[in-house]
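A single protein chain has been omitted from the complex, and every remaining protein chain is retained in its original position.
Right after this comes chain A.
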Amino acid sequence: MIEVEQVTKTYKLGDHSFDALKSVSLKIEKGEFVAILGSSGSGKSTLMHLIGGLDRPTSGKIVVDGEDLSTLNDGKLARFRNEKIGFVFQFFNLLPTASTLNNVIMPLIYTKKKGVQRVPKATEVLTSVGLGEKLRNRPNQLSGGEQQRVSLARALVNDPEIILADEPTGNLDSKTGEQIFELLTTLNKQGKTVIVVTHDQDLATAAGRIIRLKDGEVVT
């Protein structure tokens, strides 16, 4: 379960400051498929970064699986991201010099989990997203949809409980976008908590719940 309590995030830009999130509170149950919907600047990415432990709130607290993220030091927060969270980004964020396989293996390099067979595990996950034939390809040899599937495989390889996807279809055509959403739906059915940040109303309807953000506040 993810609990966001009274979270405010303030960015300082020179002399004036700007509240990206204003006292946001919400709960997401384990196994939910949630779409966070909002226009750009609504604070949806900021919220996702905070839930994923990439950033810390200015005030308020975030509790994931009973663990208060504000009590974790940088090292423990890194471990949290590694083991509990799988990130999927809009621009895929793959390493251009590394092969598909090596991109997917990367989270396993930093994990403290014992006994994970890196290559078999990464191969298995890549096969499950339909890229079993492209293990040795570089990202620039893949289509956008394929790259996003590599990114999804990377998010899944360390068996996280939560998948955080930030505009995962933002850089894809609508058909490929739907395929990615189908994959996310499948993952959710397998028991993962999936949180997708998007501004695409149609796709958001695939999620079980929609949280709308506007100007840093939850509107529904």
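Everything that follows uses one rule, which is that a contact is a pair of C-beta atoms (placed from the backbone, for glycine too) under 8 Å apart; a residue touches a chain by one contact, two chains touch by 3 or more; residues count from 1.
Simple rule for what comes next: contacts and distances are computed from a predicted model.
Novice: Unshown chain, UniProt name, "Lactate utilization protein B", "Putative transcriptional regulator with C-terminal CBS domains", "Multidrug ABC transporter substrate-binding protein" or "SGNH/GDSL hydrolase family protein"?
Specialist: Options "Lactate utilization protein B", "Putative transcriptional regulator with C-terminal CBS domains", "Multidrug ABC transporter substrate-binding protein" or "SGNH/GDSL hydrolase family protein" narrow down to "Multidrug ABC transporter substrate-binding protein" for the missing chain.
Novice: Of A:E83, A:E178 or A:D200, which sits in contact with the chain we cannot see?
Specialist: A:E83
Novice: Out of A:N93, A:N137 or A:Q179, which is the one that touches the chain we can't see?
Specialist: Hidden-chain contact among the options goes to A:N93.
Novice: So which of A:D19, A:D55 or A:E217 would be touching the chain we can't see?
Specialist: Considering the complete complex, A:D55 is the one touching the chain left out.
Novice: Which residue numbers on chain A touch the omitted chain?
Specialist: Chain A touches the chain not shown through residues 49, 52, 54-55, 74-75, 78-79, 81-83, 87, 89, 93-95, 97-98, 106-107, 109-111, 154, 158.
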